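Heads up, the thing below is written out as structure tokens.
Just one protein chain is left out here, and the rest sit where they should.
Now for subunit A:
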Amino acid sequence: MNPITNTDYVTILPELVLAAFGLIVMLVEPFVTKGGSRKPLGYLACLGALASLAATWYQAGSPYTQGFFKMVLVDHFSVFFHVVIALVLFVALLGSLDYVERQHIRAGEFYALMLFGAVGMDLMSSATELVLIFIALEISSISTYILAGMRRRVAISAEASLKYFLLGSFATGFFLYGVSLMFGATGTTSILAIGPQLHAGGFNPLVFAAVALMFVGLGFKIASAPFHVWTPDVYEGAPAPVVAFMSTAPKAAAFAVLLRVLFAAWTPGWFWPVWISAALSMTLGNIGALRQTNIKRMLAYSSIAHAGYLLVAFAASKAADTAGISAAIFYTAAYAAMNVGAFLVISHLAGEGERFVAIDDYAGLSRRQPAVAASLALLLLSLIGIPATGGFFAKFYVFSAALQANLVGLTILGLINSGIAAYYYLRVIVVMYMREHPAEHEHGHGAERITIPEGVALTLSVLATLYLGIMPNRVLQLAIEAAKDLLR
């Protein structure tokens, strides 16, 4: 067997960097003065996120490198997702600096777990071996289970954590079962080897069961219907910056895994499960969001709907064509940009103990904090899919790929859903701009100005959303490259 070389380590360089920074944060924590500000730890973690970005940059110099006995693959695909995850991590960390202080959360564990979680997510997008994917999935999941329960004195936070943990473990169990069936059917767990095996062998019902089971496991992670029921409760209970993080980065990673499993190996039997799940997610997500009064729950249902739009792109994917796959990849980036920002605004306004998370608490926000209100309005417009925002092009690419693949029914359903969705996003804008600030809140709530780290994080998210909406060329090109590497 080959010895492990330096090249092997380079293939997991971003993961190594993140893990190292996570350990450093935990080691440094005892030395921060008791009762003093814990922000230095946060800045250290931010530095870690940037360092992993730099490591990814270094990797991008030599794409398509395999390492660790072909278990890890660095290609345009993995680089794309590494960048998305690193940026989301950076923005979410910046946004949580003040939040952690305000909510009296244990800073050391918090930042370290964010970094460790990102290790798992990074590895999910670059692993090409099913067991390694499972391990990466667990690293990412366990970190997020704990993060969801970080508001220790709040019952719903503990509830969120427990619910997430129980259902999540169940789902990963499904995934593992699927992996073992796949091994039984093909004799290998390497994604790159499964494809040829499948094409060499004939029809094997085991493979269909394996694909279906893996889809169940991953469907839970991406919060697609009918595996979505945990989402609103968990998003409501978990700390807002954690939701900003876990509604985007682990989701992007899970989508990456799904893309690899379905399309790199080109496994059979995925079309109808994906089609049904897409239709259900869009419809149930949007209908569920209509009646929410809590903004976190509303965005939870909205994230279910967005998982549905994304699955439309999956359904539109064809073996010879990168349109559907690149649309899905672009969508993850655009969704990450806008959703992280929206949750950061929530986290900024939530106040101590997250008291202000009802949509009505946003009344008159445009007068108290015009810049924050304008940013949130822009992000919500992007979630609706109004032109000149990233959300528009994301939807545009998805639906035009779907039309090219002749999925007219699914496209029409998606467009109708986008129309319904406009209503509930719009409601928040209406409340912010057209309702007056309730008198009893005059002092206290909403008076605190946005801090510099929060402002920087929000600005980054808004700029990314605008960039994707006005000049989507570059990112789309990268997504196409990624899709090509995936199908190679």
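Please note the rule applied: contacts are C-beta pairs under 8 Å (C-beta built on N, C-alpha and C of every residue); 3 or more make two chains touch, one makes a residue touch a chain; residues count from 1.
Here is the rule we use: contacts and distances are computed from a predicted model.
Engineer: What name does the UniProt record list for the absent chain among "Mg-protoporphyrin IX chelatase", "ATP synthase subunit E", "NADH-quinone oxidoreductase subunit M" or "Phosphonate ABC transporter, permease protein PhnE"?
Structural biologist: Cross-referencing UniProt, the chain left out corresponds to "NADH-quinone oxidoreductase subunit M".
Engineer: Of the residues A:51, A:131, A:287 or A:386, I need the one that contacts the missing chain.
Structural biologist: With A:51, A:131, A:287 or A:386 as choices, the missing chain is touched by A:386.
Engineer: In the whole complex, not just what's shown, which of A:65, A:294 or A:404 touches the removed chain?
Structural biologist: A:404
Engineer: For the chain that's not shown, point to the residue among A:369, A:418 or A:461 touching it.
Structural biologist: Looking across A:369, A:418 or A:461, the contact with the absent chain belongs to A:418.
Engineer: Could you pull out which residues of subunit A are in touch with the chain that's been left out?
Structural biologist: 366-367, 370, 381, 386-388, 396, 399-400, 403-404, 415, 418-419, 422-423, 426, 430, 433-435, 471-473, 476-477, 480
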